[in-house]
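The other protein chains are all here in position, but one chain of the complex has been omitted.
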Amino acid sequence: MARIGTDEWVSEQELRTEYYTGLTAPARRAFDRVGPGPRFFAFLGICALFPFLTDSAFLVRVGVNVMLFALLALGLNIVVGWAGLLDLGYVAFYGFGAYMYAWVSSDQLDIHLPTELAIPVVVAASALLGLLLGLPSWRLVGDYLAITTLFFAQIFVELALNLDRVNLPWRDEPLDLTGGPNGIPGIDRMDIFGLQLDDVRDYYFLLLILMALIAVGLFYLNDSRTGRGWRASREDPLAAELMTTPVNRLKLLAFAMGAAIAGLTGSIFAAVQTGVFPQNFEVVLLIMIYAALILGGAGSISGAILGAIVVAAVPEILRTPDNARWLFYGALVAVLVATVRPWKRLAVVAGAVIVFGLAVHGLVAWLWPEGAAGESPGGAFAGLLDSWVLIPAENQETLGNVAFVLLVAAVLCLTLLRGDERLFLLVPTIYLAAFVWENRLIEQPSVTRQLLFGAILVAMMTARPQGLLGTPRVESPV
Amino acid sequence: MDFFVQQLVNGVTLGCVYGLIALGYSMVYGILKLLNFAHGEVYMIGAFIGYFVLTALGGASSPALPVAAVLILMFLAGMLGAGLLGVVVERFAYRPLRNAPRIAPLISAIGVSFFLQASALLLFSAQFRTYSTPELIPFSTGIEWGPLRISLVRILVISSAVLLMIALTLLVSRTRLGKAMRATSYDREAAAMMGIDVDRVIVATFFIGSVLAGAAGVMVGLVFERVFHFMGFVAGLKGFTAAVIGGIGNIPGAMLGGLVIGLAEAFTASYVSSTFQNLIVFGILIAVMLVRPTGLLGSPVLTKV
Partner (left out) sequence: MREPLLELRSVSKSFGGLLCIDRLDLTVGEGEIVSVIGPNGAGKTTLFNLVTGIYEPDQGEILFEGRGIVGLEPHKIAKLGIARTFQTLRLFLNMTVKENVKAATYGHTRTRFWQSALRTPASRREEREVDELAEERLAFFGKRLIGYRMEQPAYSLSYANRRRLEIARATGTAPRLLLLDEPAAGMNPVETHEITELIGRLRTEGGYTILLIEHDMHVVEGISDRVVALDHGEKIAEGSFERVATDPRVVEAYLGARAASGE
């Protein structure tokens, strides 16, 4: 065999390729053989079938939300994932698009443009705004840009809340631009070339088509001169500039494009909701979009979509205790399976958790009956859980809060331990998590959602910065 | 004239608070080149701790100890609790990312901030808590001198803030720890090679910065009385703005920046309208960043190409 580095080494590369082994090998090989194109089509096909598989308009609406998120994540991916610019004001473009669409399609300003005109106007205006807000990126890098853009997002919400009394010299009464805290209701439904979009299902398909087109367009864009320019600007702006890449102009382009996509998404959101309100565009939403992109993998188109699916679907599942429970315990099991290997260890841990729980429950029930006398909120396998998890009849909230703090401490300690010690602490930690869940979190979906997304951001960055579908990056020593 | 002086006092009080928060940001940025987004939440927790100590001691109307003792305990608890929180955050959310690209700890910081906000919401609910300061320290006590009328509370706040800032300046310029901190902020690797325990220095920096933020939290509770889970976000943003305006990494700059922001806010809110407060602050930020990106007192950083 040739030595590393010689030309023979390079030419003998074929001899060193590894092949998949095991039961899943044929499937994995087939998956690899099929290119990204057919895979994407298959995915689109499943999405297209979805509205026909369910009668519930609510679920279709969830699908609409998922795709709104996917589009937003795709747009943010251009700015953050490819060009490497930390834009924390991205929601402002989304909100701007929504409000702009409201302005041209409602009674607020008495303008009712036909949809075929309204959408391009909104997209163009958003792109322009993106250019404007991207200008600071010429001078500011990294952290400074982040803070400035975050401020933009704040200002946007403030303007939306306060521009309901604008005094113009040529008008007697003040102009109500944004409807203040009540927003702008009564937005026209879309009507594209005679096709009326009334039903949430219509918007689902509109979004699906848009998502498909944009995803494909971005895919081509990534493997083109512009995409390479963006990525080179991220890798080393100085070197890129010296290799004929106009870094500043590309930064502006990234901002403008991300803004345009966000604006487009905003207009559809406005039409679906038939109204826009300042509360729709707060920082919470920004965190969620970032969580989606980071979780899925910044820089990856499929990652953005996957992350969006998770992030948009989770709050919906958390709404009802029934579904929420499946999610919680399912996620717990999934995490265990992914981290505790081999199977024997996993079985031991699982068994230990169950036994531990029963033991604690029994002990408390015997010594202090009120401690276990409470009832869980019902739902999936509630009866089973009642004899395992402790649900106190009194002081539920206080105990739950204390347990929450303990849980956070326990999880942090877990990151410090290794091997058997870690597994040892894992058992009571899981039980504690179930306790906190049943007693506090299951009833508070919005707080749980926020906790989850914050935790996802931290966990992803410390454990797997490339997300689920991204590729690990190497940074040049600075 | 009275009104003007009153706003001046308001502005200075606000400025002191923002300055304390800004100091934490500046110090951490100076050493780690990291924007600690979670700093605002540390401030919020400090305010809450002060509130709970007050309640535990009987509340504003019937404190179990003399007022001075109550105040001291509130401050101590708020500062220590905040300091501890800051240290924990550093250890688990930032230390693993010491050598990662800059974007990673930033995103982690955002995550921590969000998590802490949500935790506060869970533990304390969305209900506003009040310090009920007038029952503790009547507003009528204070100084009157011509047009100047400052209540005792504000005197207390301003003087303690000034004391803390002086203490910090002395710490950084006169003590060994301060020297180690300065060295680490210039060149972390070189400092490590000179025998400085960089981890300890970083922990100390976070602790001190968070302690100051905790103090600021209790002060805000005393002056403005309302404490709620979301207060950290905007205050953090403004505190950061103050740090940037003054020159991030620069300690006197942070205090100056705080004053600038505090005064700008007070005067805008009273002479123009409170809706434009944040807009003006933002405008100042943009102006400074475009005209003098390293801040009013900052020094330009030269990098070798």
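Going in written order, the chains are labelled A and B, and every chain counts its residues from 1.
We take it that contacts are C-beta pairs under 8 Å (C-beta built on N, C-alpha and C of every residue); 3 or more make two chains touch, one makes a residue touch a chain.
It should be emphasised that the depicted structure is a prediction, and the values quoted were computed from it without experimental measurement.
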Option touching the unshown chain, where A:46, A:166, A:239 or A:405 are the choices: A:239
Residue, one of A:171, A:225, A:344 or A:418, that touches the chain absent here: A:225
Residues belonging to chain A that touch the chain removed from view: 5, 7, 10-11, 13, 217-218, 220-221, 223-229, 231-232, 235-236, 238-247, 253, 257, 471, 473-476
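Heads up, the rule we're going with is that only the chains that are shown with their structure count from here on.
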Between chain B and chain A, distance of the C-alpha-averaged centres to the nearest whole Å: 31
Complex interface listing, chain B residues touching chain A: 29, 33-35, 88, 92-93, 96-97, 100-108, 110-119, 121-123, 233-234, 237, 240-241, 244, 275, 278-279, 282, 285-286, 289-290, 293, 305
Complex interface listing, chain A residues touching chain B: 80, 84, 86, 88, 136, 139-140, 142-144, 146-148, 150-151, 154-155, 158, 162, 238, 283, 287, 290-291, 294, 401, 404-405, 408, 412, 415, 440-441, 444, 447, 450-451, 453-462, 465, 473, 475
